[in-house]
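Apart from one protein chain that is not included, each protein chain of the complex appears where it belongs.
On to chain A.
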Amino acid sequence: MATITTTTMEKKPIKVSALCELCHSRKAVMKRPKNLQKLCKECFYHVFETEIHNTITSAKLFSPGDSVAIGASGGKDSTVLASILKTLNERYNYGLNLVLLSIDEGIKGYRDDSLATVKRNQKQYQMPLEIVSYKDLYDWTMDEIVSCAGIRSSCTYCGVLRRQALDRGAAKLGINHVVTGHNADDMAETVLMNILRGDVARLEKSCSIMTESVGSPVKRSKPFKYTYQKEIVLYAHYKKLDYFSTECSYAPEAFRGTARELLKSLEAIRPSCIMDIIYSGEHLSLAPKKKKTTVSYKNKKKLNAETEINSDGSVSLPKKQEFKDGNICEKCGYLSSNKICKACILLAGLEMNRPKVSIDNNTAIDGAAKLSKTLEQLSF
């Protein structure tokens, strides 16, 4: 126990053991999960911002003059991302033109409030804001999709549609770079899920700070790749940033939720495990596949069975598919590794089911015809 005390402006004298480990003059207010270092507010801001700046520069995410769209949901991660990028852009003269890009999934209550937050952020950070909606892009709101396909697969639908919506929103703005607020915890969670599902082929892709597809005009990057959720929440709290924190009304995927809880429990015992899992994900690489020549019949059959149409009209997405870039979806023109993109396959399945909710018009026949046509075009 340290007995020496220092007198500062604070009401009570501070024990030396309670001082910031960087400046040794102010009271520490937080403990970094990454290295257990105790820091005062000012030193935390400095370390937090500098680390993200270093991530950005060492990964060469931006070049001067770039226009960058920030995928903004109104939640803590993207709100902190917008604030930080504005700060760093000014401090280090990145020369970036920053724009907020939001997706309106069409979820009553939930999305209305979060979009209101983004609109306040637009004023606070003085950035242009573009909102693209599922309804405009796909003619379906998430509420309509859930009432048609059920709540169970809502996250799958939403994930596929959001990815495309962000790309299209960026394209509309003439921007070829979207940054998202995915943080180290999200990254570790995804690595963990891919390992638990045996989906090792996705590990490398899920760990990269920037994903760029050949032929795709829009690249994605994650400046918070090495940033802990805890520090993002603390930064937002201390800086009093205006963010929205209500859970989406549709239950998160059960498997992801469980993986997240497991990760949080592990982190409580060993905070570095989040970094360690990302490290593992980055360094586990698959041995090149041996070419099989004798079982071509079997392979062909397996490939054909990859996309299964379920009895209720929904579509099971291929579990394992090779990432092949540069193809264009025949239906919508979006970049796709197959002839028809995932979003179009999902939407075709939904169209089949639409008559259940709107019996009066002719979409039953229309939808069925559309789907069988789509199926004819599907070849892998």
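Throughout what follows, a contact is a pair of C-beta atoms (placed from the backbone, for glycine too) under 8 Å apart; a residue touches a chain by one contact, two chains touch by 3 or more; residues count from 1.
Methods note: contacts and distances are computed from a predicted model.
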item	value
Chain not present in the shown complex, as UniProt names it (candidates "General vesicular transport factor p115", "NEDD8-activating enzyme E1 regulatory subunit", "Ubiquitin-related modifier 1" or "Protein Abitram")	"Ubiquitin-related modifier 1"
Contacting the left-out chain in the complete assembly, out of A:C248, A:M275 or A:C332	A:C248
Among A:K34, A:H177, A:R260 or A:K331, residue touching the chain not depicted	A:R260
Chain A residues that touch the omitted chain in the full complex	18, 27-31, 38, 73, 75-78, 114, 181-183, 185-186, 229-230, 233-234, 237-238, 244-248, 260-261, 264-265, 267-268
